[in-house]
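Removed from the display is one protein chain of the complex; every other protein chain stays in position.
Labels A and B are assigned to the chains in the order they are written; within every chain, residues are numbered from 1.
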Amino acid sequence: MITWPNFVSQCFNGLALGALLALISSGLTIIYGTLGVLNLAHGAMFMLGGYAGYVAYEATGSFAVAVVAGSLFLAVVGVLMERVIIRYFYSRPAEDQILVTFGIGICLVELVRLVFGSLSKTVPPPSWAAGISSLGFMFYPTYRLVVVGIIAVALLALFLVLFRTRLGLIVRAGIEDSAMVDALGIDVDRVFMIVFGIGAMAAGFAGIVNAPVVSLTPDMGDAILVQTFVVVVIGGVGSFTGAILGGLISGEILSLTSMVDPSYSGVMLFAVMTLVLMLRPQGLLGTRSQT
Amino acid sequence: MSALLEVENLNSYYGDSHILFDISLEVAKNQVVALLGRNGAGKSTTLKSLIGMVRPRSGQIRFDGVPVHGLKSHAIAGLGLQLVPEERRIFGSLSVEENLVLAGLTAKSRWPLDRIWEIFPRLRERRRSRGTELSGGEQQMLAIARALVRNPKIILLDEPFEGLAPIIVRDLVATCRRLAEAGQTLVIVEQNVTAAMTLADRVYIINNGHMVESMSAAAAREQPELLHRHLGV
Partner (left out) sequence: MIGRLMIGRRPLLVEGLTALGLVAAPFVLPPLGFAPDTVNQAVVWGLFGIGFDLLFGYTGLLSFGQSAFYGTGGFVAAYLLTKAIVSSVILGLVIGMIAAAAAGYLVGLIALRRTGIYFAMITVAIAETFFFLENSPLSAWTGGENGIPGVPAPSFDLFGIHYRVGTGWSMYGFLAICYFIGIVIALRIVRSPVGAILRAIRENPSRAAAVGHNVHGYKLTAFIIAAAYAGLAGGLLGVLQAFMPPEAFTFDTSGQLVMQTVIGGSGTLFGPLFGALVWLSLRDFLQAALNLGAAWKLALGLIFVLLVCFLRRGLIGGARDAIGFFTGRWQTGTADTIATPAPTAPMATVGPSRRPDETPFSGPVIEARGITKSFGGLVANRDINFSVNQGELRGVIGPNGAGKSTFFKMLTCELPPTSGRIVFHGRDITGMDITAVCHLGLTKSYQINQLFNRLTVGENVVIAALAERRGRFSLDFLRRIERVPGLATQVESTLSLVGLAARRDVPVAELAYGEKRRLEIGLALASSPSLLLLDEPLAGMSPRERAETVSLLKNIRRGRTLVVVDHDMDAIFELAERITVLHEGAVLAEGTPAEIQRNSLVQEAYLGGVAA
């Protein structure tokens, strides 16, 4: 039975999920736009962020510390991954890049499984955001509202980094023509490393912020990775704004379809992706040169 | 006086296609050097080899006494060599000002933007426009300005006049002449021989990847039949 509060609450769920997908997808899409590498380990990084936050939370009892430590840890993981493996794949075929990031993702998942076991772990929301809030006409879990806020702030921060800082300037130029950026005296290799770190950090941050809403399992990244792909196909690969738009659309599709029949939500998401591919194959905001 | 840029026996390839054969040339300080040749002769490849966008297989490049062959582009650019590439390659999603700021980020000494606006008043008017919104002539101005911002010791200009209307070419040639008179060292690759010859102090001619002539611009002007043989039809 679809009631008005039910509908609004599903819209909120969709917004929360959409914001989450937008953040993860923007990490994926920035990496692809700049480096030309599709990172299949991105879902594993989302998962790893959750676990890193879990460890930090268990050690300190502070959710804020967990968020910071989890994201920083993932930035380090991203940088290491780029330096040790990915950079040797820039000149190799796209298939090889896909295979190696896929393999790295498997390794990360299995490593976590080895250390933490397959049983799920939970991170509680911070005490000030526990419980339920009244929105006047309905009640809604407080932390879910907080998630939307936190992720909006993170997306804004990412936007500011991209559009208001020197690094962002270099990244936007690098997406267009990295060889020319290099010829202007800027070490593009180092920029690639930083971009990979930022992309991994976005996934990790999403992972830890999302942790109180779900329970952590080693393979939780798989489903997210698939949804992230749909988001970037809908939004347009390499487009930051496309990732945000695609994320929000996808989140709402999943939530609103669930309201009618949860089992059709994935199918509906795919149907929309197919429709976009038919009508606008490059994605809604996809024009390779746009950030 | 030793040359600012010395190139000896440079050999470059695209994939396994041999493009440059034992190219040697010298550029002195404050000099304008024109590198001429038909299209496909290897002029652009020479410039790209100098800036490190193409890695030469063999040969020596010394810039200001420092061997630079095999270095990456950003390291060579850091020493004070700057390329204004063929087809301009400005960043279309960035505004005019952002293009210039980006170029200046790692420069040791940087031109203030006001000085750029003095040379190219048109760019100041369009400072907030995206690169893709500029006309061809404006894009070329921006490409040259982007090099100037870094206050380079040498600017390499690859076909700066290509595809532009005659009146704009005339303006750009005048700008280049002012830069040269102010002491800027230039290496210019052009198909528009007439325009290039009005600027050059020294002329090199490349044919099928080989350096075939090297002479002062004055000597070249006295032998139009020579230019005609190598460049004409």
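As a working rule, contacts are C-beta pairs under 8 Å (C-beta built on N, C-alpha and C of every residue); 3 or more make two chains touch, one makes a residue touch a chain.
Predicted, not measured: the structure shown is a model, and the values here were computed from it.
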| item | value |
| --- | --- |
| Residues of chain A (touch criterion as defined above) contacting the omitted chain | 32, 38, 85, 88, 94-96, 98-100, 102-104, 106-107, 110-111, 113-114, 117-118, 222-223, 225-226, 229-230, 232-233, 237, 262-267, 270, 273-274, 277-278, 281 |
| Residues in chain B touching the chain absent from view | 14, 16-19, 21, 38-41, 159, 161-163, 166, 169-170, 173-174, 190-196, 198, 208, 227-228, 231-233 |
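By our rule, only the chains that are shown with their structure count from here on.
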| item | value |
| --- | --- |
| Inter-chain centre distance, chain A versus chain B - centres from mean C-alpha coordinates, in Å | 43 |
| Interfacial residue positions of chain A with respect to chain B in the complex | 166, 169-170, 172-173, 175-177, 179-189, 289-291 |
| Touching residues (chain side chain B, partner chain A) in the complex | 51-53, 72-74, 77-78, 82-83, 85, 89, 91-94, 98, 101-103, 105-107, 146, 150 |
